[in-house]
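Removed: one protein chain of the complex. Kept in place: all other protein chains.
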Amino acid sequence: MQTARLLIRCPDRPGIIGAVASFLHMNGANIIALDQHATENLEGDGHGEFLMRVEFQLLNHDLARETLLESFDALIAKQHDFDYRLSYAHERKKTALMVSKHDHALLELLWRWQRGQLPTDIAMVISNHPDLKEKVESFGVPYHHIPVTPDTKDEAEEELLSLVQGKVDLIVLARYMQILSPRVVQAFPQKIINIHHSFLPAFVGANPYRQAREKGVKLVGATAHYVTEALDQGPIIEQDVGRVSHRHSVSQLRELGRSIEREVLARAVRWHLEERIVVSGNRTVVFS
Amino acid sequence: MQTARLLIRCPDRPGIIGAVASFLHMNGANIIALDQHATENLEGDGHGEFLMRVEFQLLNHDLARETLLESFDALIAKQHDFDYRLSYAHERKKTALMVSKHDHALLELLWRWQRGQLPTDIAMVISNHPDLKEKVESFGVPYHHIPVTPDTKDEAEEELLSLVQGKVDLIVLARYMQILSPRVVQAFPQKIINIHHSFLPAFVGANPYRQAREKGVKLVGATAHYVTEALDQGPIIEQDVGRVSHRHSVSQLRELGRSIEREVLARAVRWHLEERIVVSGNRTVVFS
Amino acid sequence: MQTARLLIRCPDRPGIIGAVASFLHMNGANIIALDQHATENLEGDGHGEFLMRVEFQLLNHDLARETLLESFDALIAKQHDFDYRLSYAHERKKTALMVSKHDHALLELLWRWQRGQLPTDIAMVISNHPDLKEKVESFGVPYHHIPVTPDTKDEAEEELLSLVQGKVDLIVLARYMQILSPRVVQAFPQKIINIHHSFLPAFVGANPYRQAREKGVKLVGATAHYVTEALDQGPIIEQDVGRVSHRHSVSQLRELGRSIEREVLARAVRWHLEERIVVSGNRTVVFS
Partner (left out) sequence: MQTARLLIRCPDRPGIIGAVASFLHMNGANIIALDQHATENLEGDGHGEFLMRVEFQLLNHDLARETLLESFDALIAKQHDFDYRLSYAHERKKTALMVSKHDHALLELLWRWQRGQLPTDIAMVISNHPDLKEKVESFGVPYHHIPVTPDTKDEAEEELLSLVQGKVDLIVLARYMQILSPRVVQAFPQKIINIHHSFLPAFVGANPYRQAREKGVKLVGATAHYVTEALDQGPIIEQDVGRVSHRHSVSQLRELGRSIEREVLARAVRWHLEERIVVSGNRTVVFS
């Protein structure tokens, strides 16, 4: 019995849930979870969007994906202007992790993956530093060291793209401290997740913990978001915060912040892998 | 355009979502939210339960409730062994609030209700003390003082029942410090909500803050639950906690606790009024 | 037996705690709480500041405040360059609350005050609207309506100052939607507390909930801060957040946000009244 997920985005109008549920039922699929959301139209001009996630089991083993899609397209998707994707749980996504020197976010992902909590194949770790090679390889994951300097950035990205393009479905920046060029970002739309160590939109850019300390905020946070060409401006997937006070030294603040980063990034990556995230405008809807 | 909600509980089997969604669609209803859950079978003997909440708009004004229900019964409900209820958002539930002397939970509910955040008619406040009469009446709500002593408990409950039975749909114990007898509880199954000032099942019974202090816990909490005949054992609807330390005096701890009680109770009552809660065994599923 | 609090700010150097504790002990004071903090020097040029709060009981009833202060000045304060203030718990501060139309933050403060949880005399409520007059007066607190229009702003502030200057020790902006001019702000340095309905520095200015929704953040927050001439930039006293998702309608988001505002503002005001806050640079240290 195969488990599949259907993610749908379309103009909001009546009857969509019924149409999709009936179609699946008639084609021998058993819906095990259905979630949906109609976005408000903040600008007030016309309709919002309708977003839906359906998880179902295919009882009919003979129903080929092509047949299902063809029929779905013809009967429903075109009629309702669906932007949709279908994925099967057994076809695991391939993931590349990127990191510079801080290992906390990377190790958290590797450790959860090793325990079976992240449904993906981690194809490789890529770093602009050699430092974490041994640790990564102890998980049985290949480590690629691609140094980046201002002069060699173009070649470095060339090498990066040759490693990942067509070979991985998701790139996770687990504290990778280089800014990716538009060329890389465009090659992986909504397929690069970054962890930023502040509660965005507060403290964009470098040294957010220091910015937070100087501002005297009473909570520090972390934000996982999709990478777009605008630095730290992409759709937010998940955020969390922890309470701090003057009693926190800088190192305690960083320690607390790292715990939050690890949790937030791990949640965001799992949701992406389980096809729980739809991007609508510059915001995400997470069917968690 | 009327908004209605359908809450369904039945044995878990394939096809239910599709059947219900199709039925509603064919009868001119536009589904605006659909949520469902299949309970695990913790004991492992046989199947779990399937729980579903559908919120929909009835475009066809002429479709009478009776017709809808008759048709729903005949076509779907019997076939799938549904235990279900249908309610219309414009038919507001009637609520009685009960309180002893502490006003914080009561005032929170009255205040939210006055602001339009609790979709109900607050029909009356009932108290075993006269203290809060003036405050309650300033909200335009009748106040009934029914004193309770060990000797007069039976008559007091008689009076209580004559006030509420057949007249209200929900009773909220907003820090009502008397234990209701089984007779009252049985008259309002899953229709009495209590706020207990601890994180249940820790600290059942009297003086939970004192118990918490003596045990030295680092978080204090509050629990909203349906009242059953077993003291503080009914299905939990909502809980929350706040952090405490040795720096909290008893009065600060109580102050913090009361803030939590107010939030937790208000959320639970709103969810009940919006038909978001299904009880399965001794647990709730909240489609929030 | 009188309870007094001493708040001290001075250049960080050895021996201060011992000197103060010994002085108090020798003068018949029993220290019941002592807390201190040495700020880091983020810029790295020279020393940080030393901040201290001492709460003590004066066993010697005859020791006049003047004598104590004179002696403290001569023996310790000058030598260590203390910026300090001494206050007695029984000399309650006088507070003015200011509000526009939203009553949630105002009522929270009035409730807590009525229950004895805010050690202050609430001298008056001032509003640019007449709407909340009846509610406020039911607490036995005078209500002053001072309309503000662009043309009359100067006169309105004149009237405001004539009400509060020399008459109250603290002004709390409990959702007062007018910007106070520098003249008013300068008359009450670190004595005006505002509640802003976002997690500052995110979403400065108008409509923070709308800004939050458009940005798609996963947590909404509130910030209590001292008012300075720069809008929403004053020293942060307290902050908190709550989790939101796409399931929150705008009104639910606002309802959640208001719960957070109420808590955050009430905590900040209590800390101020209990002399727990020291401002160092543009940050606060809260000895809670």
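Going by the order they are written in, the chains are A, B and C; count residues from 1 in each one.
As a working rule, a contact is a pair of C-beta atoms (placed from the backbone, for glycine too) under 8 Å apart; a residue touches a chain by one contact, two chains touch by 3 or more.
Fair warning: this is a prediction, and the values are worked out from it, not measured in the lab.
Asks: Thinking of the whole complex, not just what is shown, which of C:Gln2, C:Gln36 or C:Gln211 touches the missing chain?
Replies: From the options C:Gln2, C:Gln36 or C:Gln211, the contact with the absent chain belongs to C:Gln36.
Asks: Among A:Leu107, A:Val204 or A:Val279, which residue is in touch with the absent chain?
Replies: Only one of A:Leu107, A:Val204 or A:Val279 touches the chain omitted from view, namely A:Leu107.
Asks: For chain A, enumerate the residues touching the unshown chain of the complex.
Replies: 104, 107, 111-112, 117, 138, 247, 251, 255, 259, 263, 288
Asks: So that we can see where the missing chain sits, which residues of chain C does it touch?
Replies: Against the missing chain, chain C presents residues 14-15, 17-19, 21-22, 24-26, 30-36, 38, 59.
Asks: For the chain that got dropped from the picture, name the residues of chain B it touches.
Replies: Residues of chain B in touch with the missing chain: 37, 39-40, 42, 199-203, 210, 213-219, 221, 235-236, 238-241, 245-247, 249-250, 282-286, 288.
By our rule, only the chains that are shown with their structure count from here on.
Asks: For this structure, which two chains share the highest number of contact pairs?
Replies: If you count contacting C-beta pairs, the leading pair is A-C.
Asks: Round to the nearest whole Å and give the separation of the Cα centres of chain A and chain B.
Replies: 37
Asks: From the C-alpha centre of chain A to that of chain C, how far is it in Å?
Replies: 41
Asks: Enumerate the residues of chain C that touch no fewer than two other chains.
Replies: Where chain C meets two or more other chains at a single residue, that happens at 247, 288.
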